[in-house]
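Everything below concerns the one structure shown next.
Removed: one protein chain of the complex. Kept in place: all other protein chains.
What follows is chain A.
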Amino acid sequence: MNKMMTSKNKNQLITKQDLRRVFWRSFQMEFSWNYERQMNLAYVYAMIPVLKKLYTKKEDLAKALKRHLVFFNTTPHIVTLLLGITTAMEEKNATEKDFDDTSIDTIKTSLMGPIAGIGDSFFWGTLRLIATGIGTSLAINGNALGPILFILIFNIPHILFRYILTGIGYKLGTGFLDKIQQSGMMQTLTYGASIIGLMVVGAMTASMIEIEIPILITTGDSQTSVQNIINDIMPCLLPLTTFGIVFWLLKKQAKPLTIIAGMAIFGILCSYFGIL
């Protein structure tokens, strides 16, 4: 990772070793995956060496840790691109007083979707299928070379990408941000990025929350499900309602844990009465 250090900056605190640590820690990106905030813990985990180095004051470190504990999800194999970018942004935030730290959230939120779009189709859709094709064709005859080739074909390109993108991300982050700050465009960028971010969150609300009512209604000869009627009103109305209720509860200072427990009880009750 020699090339990544080209941009000379008097405020540069992040070294090659720091980036290498982020790279190694990024391997655990799906280790603590969960339904609620998905890769939140793993993202913080990967950032911790950097954050500890940048923020020596307890309250600054606390703010940074909380910042990266929000919902996050992307293709794990190339998450280092975004880790590199946020490392550069955190460095800026630590060294420059008037840096707007909410821009870190918005950049993460607006980029995770596009990165996942490209990454999922390449790693899951293409590379994995090539590896499976070659691997199983040998393994099906009992040849132990099958599983070994399977692992190698997938992981050699994967690790190369993961490594190279760490440096590219960091460079992108520093160069990009320098330019933006010089022209005083940070606010504009935050505004633009929050538009993209919110649209992505809105889209994920429609596509990732699953809730359907399977009850059937018979009127005369025709039979239709409640879900069909709802879909005629508006598709994904129930996910939107769910989102709305949760959002409202959060505004009312409800504890996230209470909300999760409530959801489990709600699910079991609705299932018992056959509503959901």
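Here is the rule we use: a contact is a pair of C-beta atoms (placed from the backbone, for glycine too) under 8 Å apart; a residue touches a chain by one contact, two chains touch by 3 or more; residues count from 1.
To be clear about the criterion, contacts and distances are computed from a predicted model.
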Query = What does the UniProt entry say the missing chain is called, choosing from "Peptide/nickel transport system permease protein", "PTS sugar transporter subunit IIC", "Peptidase M1" or "MBL fold metallo-hydrolase"?
reply = "PTS sugar transporter subunit IIC"
Ask   = Among A:12, A:187 or A:228, which residue is in contact with the omitted chain in the full complex?
value = A:187
Query = Taking the full complex into account, what residues of chain A touch the chain not shown?
reply = 26-38, 40-42, 44-45, 48, 51-52, 58-62, 65-66, 69-71, 73, 76-77, 100, 102, 105-106, 109-110, 113-114, 116-118, 120, 124, 128, 131-132, 135-136, 139-144, 146-147, 150-151, 154-155, 158-159, 162, 187-188, 190-211, 234-236, 239-240, 242-243, 246-247, 250-251, 253, 255-257, 259-261, 263-264, 266-272, 276
